[in-house]
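What follows is a structure written as structure tokens; I'll ask about it next.
All protein chains but one are shown at their positions in the complex.
Chains: A and B, in written order; residue numbering restarts at 1 for each.
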Amino acid sequence: MSENKSNIKKVKNKYAKSGPLLLIAAPGILYLIINNYIPMFGIFLAFKNFSYKKGIWKSPWNGFQNFKFLFQTKDAIIMTRNTILYNLAFIVIGTVFAITIAIFLNALGDSIRTKFFQSALLLPNLMSWVIIAYMVYAFLNSDSGFINNTIMKALGKEDIAWYMERGYWPFILTIVYLWKNAGYMSIIYLAAIAGIDKSVYEAASLDGATKLQQIFRVTLPLLKPTVIIMTLMAVGRIFFSDFGLFYQVPMNSGALYATTQTIDTYVYRGLMELNDVGMSAAAGLFQSLLGFIIVVSANAFVRKVDNDNALF
Amino acid sequence: MFKKAISTILAAAMTFSLVACGSSDGGAQSAGSDNDTKTEAAATADGDYDQITYAFVTFNTVPDDTSDVEEALNEITREKIGVEVHLMPLSIADYTQQVSLAVQNGEIDIFHTLGDLGNSIASDMCYDITDMMDTDAKETKELFEEEWLKTTMQDGRLYAIPTLKPFALQPMLLYRKDIAEELGLNMDTVKTAKDLTDIFAQVKEAHPEMTPLAPVSQGDSGLTRWIPNIDWLGDSFASPTGVLQGEDMTVTSYYDLTDFEDYANLVRDWYSNDYIMKDAATTTSAAAELMSSGNYFAYSASYSYPLEDTAASLSAPSGYELGAIALGDAYLDTSSINAVAQVIASTSENPDAALKFLNLTYTDADVINTMLYGIEGRDYTKNEDGTVSYPEGQDAATVPYTAQLSCGVLGNFFIQWPLEGSGSEESLKWEDEQNHNAPSSPAMGFTFDASGVQTQYTAVSNVIQQYLPGIACGSVETESALAEFRQALKDAGYDDILAEKQKQLDAWVAAQ
Partner (left out) sequence: MENTLKMGTANIVSAVHVSSDAKKFKAISTIVLGILAILALLPIILIVVASFTDETTLLRNGYAFIPEKWSTDAYVYMLQQGSTIFRAYGISVLVTIVGTLISVLITTMIAYPMSRKNFKYRNVLAFFVFFTMLFNGGVVPSYMMWTQIFDIKNSIWALILPNYLCGAFNIFLVRNYYANSIPDALIESAQIDGASELTIFFKIIFPLAVPTVATISLFTALTYWNDWVNALYYIQKPQYYGIQNLLIRIMNNIQYLKSGAASVAVGTGAISLPSNAVRMSMAVIGILPIVVIYPFVQKYFVKGVVVGAVKG
């Protein structure tokens, strides 16, 4: 009896005992320290003129020299704009698609149909970008491509040189992105929906709510935390882009740079000849820092509005 | 970086291993190594030999186990130079990445460059071997013309030894013999690419379903090979390019050359007439693949072998019997020599031992051929004519060890045993003569250090990749695209690179 009482007291304390909880977290913390934090001394490389002979510590400093190349080009604005806009589009459209798929899948329950649909939607995520690039090329190439050969002909339209027309690519890239990722992302929301207490739905249906009303009044509000977390994480990486999507899929076609160049592809193309360790470290650090600033602000905002769902 | 490695090696590959591995009795260059090399038995006790590791690229299956081959090599090296060697054959997919990590970790002693010597020197990957050459690699030094070794020097210090192989690349047109005969085309009248328009027109007329010209690879119609007497001064057509043309020592922009504009117009003309593949700037297929589809008549690339040999050896992968004609002459510049060069890692603990071993790969036929072919009886059999075959019922994919496809990457090509059915004495002689007699650039030996203009380099690289493939394949309106291209180059800081290059070149000339 008295033991119970003291336990109640402990729980009533504002904080739980930290020791046992930290112990549970310990393996993860240890791993992150080893795998992520210790190697972070590599960030210094961004400020060094790296010499293999001298190693990371003894290589000479060169200030911000390694960052200069990011601003050398007139296209700095274009590539930054592309990176951000694509990411925003992917976050918004991707989330809508993923949630829609998850809700539909959930409605079908555990059936063979579900298995088939979900497997089908997940499969594209297993393809490497190189293969996807070949596939897109199979559809779009101007001589023997599926679209020009079959669809455009059937519609009686002129052939389009897809790899020369930059205007189409924001759509093409978004479609390819969705094709590859929507099924994968939907799994996250599917798990979140599965975690919703079934009695909430029972109560709602007893109150006469239609399926549609249940989605908008129960499911979506309960998915909000997941959406917030996913968005915050994506926002942190808003200056990064999926290299394969923007480099391989457009077949590195120069005519498309205005709509396909992102910071990552620029860095890659620029350093292909130089292969400079310091400069690529600088580019990565620059992208991380900008993303960091944005995500910390976004998180502060979320914390103000909805403290429980903030990232940290 | 992988794609870069692949394209580099593919470019480099064109220059070697076409005719497999040299001739039986060592050709003109082998310096009777066995007699010259001192027997330098290690004075120390058994097992106390210097240990070195040699990383190289293999296009064959990476062998599971190299210890038997190492033992066979060590039997020679222990006695001769008191060194034990470990082989580290790496697949091309991993090579660049693993070598750079291993160098900075001090894991390897020898590796070779793949067209990136300048960067390797600039980032301190290479050991300065200038003062060791006379003691550790005297015989090797004698194999080289003085000018050739300058290509691997910077500021008078030697950082690498070029792989000794046929250097002189000649631009050629490889075409389908059956079509040429069927239409009675007189290919001998073709002296430059400009003469091809006529030929292509006839092919197109007779076979409207065919496209006369296929690209060598994505974005490469062959155009950049046709302009004669170009010294790239350490760059390539795809990297920031200030070049010399002929004897004039003024660094010029490659893309401002009248020749460049002429050929660009020519290809554009072909494009408008459907003489060149429409997707040349973006295709994923290489020339041989395209040829084998039967839809193409010819492609243009550069090779360092006699015309007939080249045509004969390329016929198989193309699926048709090919003929070859020259579209210009071979021309030697620094990069044709130093594209693939052997380097001692700057972090090596046994640079002397490493160099001594490298020396053997240039001078000792047993050493280099064991590295390439493995163990006699198990991995290969030696034929009476001095060629090599795989043991009965075996091939390159099934023997425990072979690095045969690396023959143009390692050591001395001219002392390597040829695979049965490839390479002839005459070809080898011709190649050797080409090496020594082909016209060469007045700036032969000049290397460019880009570290002062790295910032501009990255921006210019981007611009070139954006515009060049379209222009080179004719898929954009030449006049407007060229104007745009040149302006974009200027904006990216191209002139700084040219000025820097001129400055370094002037200093180099003054020092000669």
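Definition applied: a residue touches a chain if its C-beta (ideal position, glycine included) is under 8 Å from a C-beta of that chain, and two chains touch if they have at least 3 such contacts.
Note that this is a predicted model, so its numbers are computed, not measured.
Novice: Which of B:D94, B:D195, B:D274 or B:E477 touches the chain that is not shown?
Specialist: Counting the whole complex, the residue in contact with the absent chain is B:D94.
Novice: Out of A:L173, A:V218, A:V277 or A:V302, which is the one that touches the chain we can't see?
Specialist: Once the missing chain is taken into account, the touching residue is A:V277.
Novice: Identify the residue among B:L196, B:L266 or B:A287 that touches the chain left out of the display.
Specialist: B:A287
Novice: Just name the one of B:F59, B:F167 or B:Y467 that touches the chain not displayed here.
Specialist: Per the contact definition at the top, the residue touching the missing chain is B:F59.
Novice: Where the complex has a chain not shown, which of A:A107, A:I151 or A:L220 is the residue touching it?
Specialist: Result: among the candidates, A:A107 touches the missing chain.
Novice: By the contact criterion defined above, which parts of chain A meet the unshown chain? Give residue numbers in ascending order.
Specialist: Output for chain A: 3-4, 7-8, 10-11, 13-18, 20-25, 27-29, 31-32, 34-43, 45, 56, 100-101, 104-110, 113-128, 130-132, 134-135, 138-139, 141, 143-146, 149, 179, 183, 187-188, 190-199, 205-212, 222, 225-226, 229, 233, 236-237, 277, 280-281, 284-285, 288, 291-292, 295, 308, 310-312.
Novice: Which parts of chain B are in contact with the chain that was left out?
Specialist: The list for chain B reads 6, 9-10, 13-14, 16-20, 59-64, 88, 90-94, 97-98, 101, 104-105, 217, 285-290, 292-295, 313-314, 316-319, 395-397, 404-405, 407, 419, 421-423.
One rule holds for everything that comes next: only the chains that are shown with their structure count from here on.
Novice: Using Cα averages as centroids, what's the distance between chain A and chain B in whole Å?
Specialist: Computed from C-alpha means, the inter-chain centre distance equals 40 Å.
Novice: Show me the residue ranges of chain A that touch chain B in the complex, using the header's touch definition.
Specialist: By the definition above, chain A touches chain B via 50-55, 65, 68-69, 72-75, 133-134, 137, 141-143, 161, 163-164, 251-255, 257, 266-267, 269-277, 279.
Novice: Which of the residues in chain B come into contact with chain A in the complex?
Specialist: Listed in rising order, the residues are 1, 3-4, 96, 100, 103-104, 116, 119, 123-125, 218, 239-240, 277-279, 281-284, 345-347, 450, 454-459, 461-462, 465-470, 475-476, 488, 491-493.
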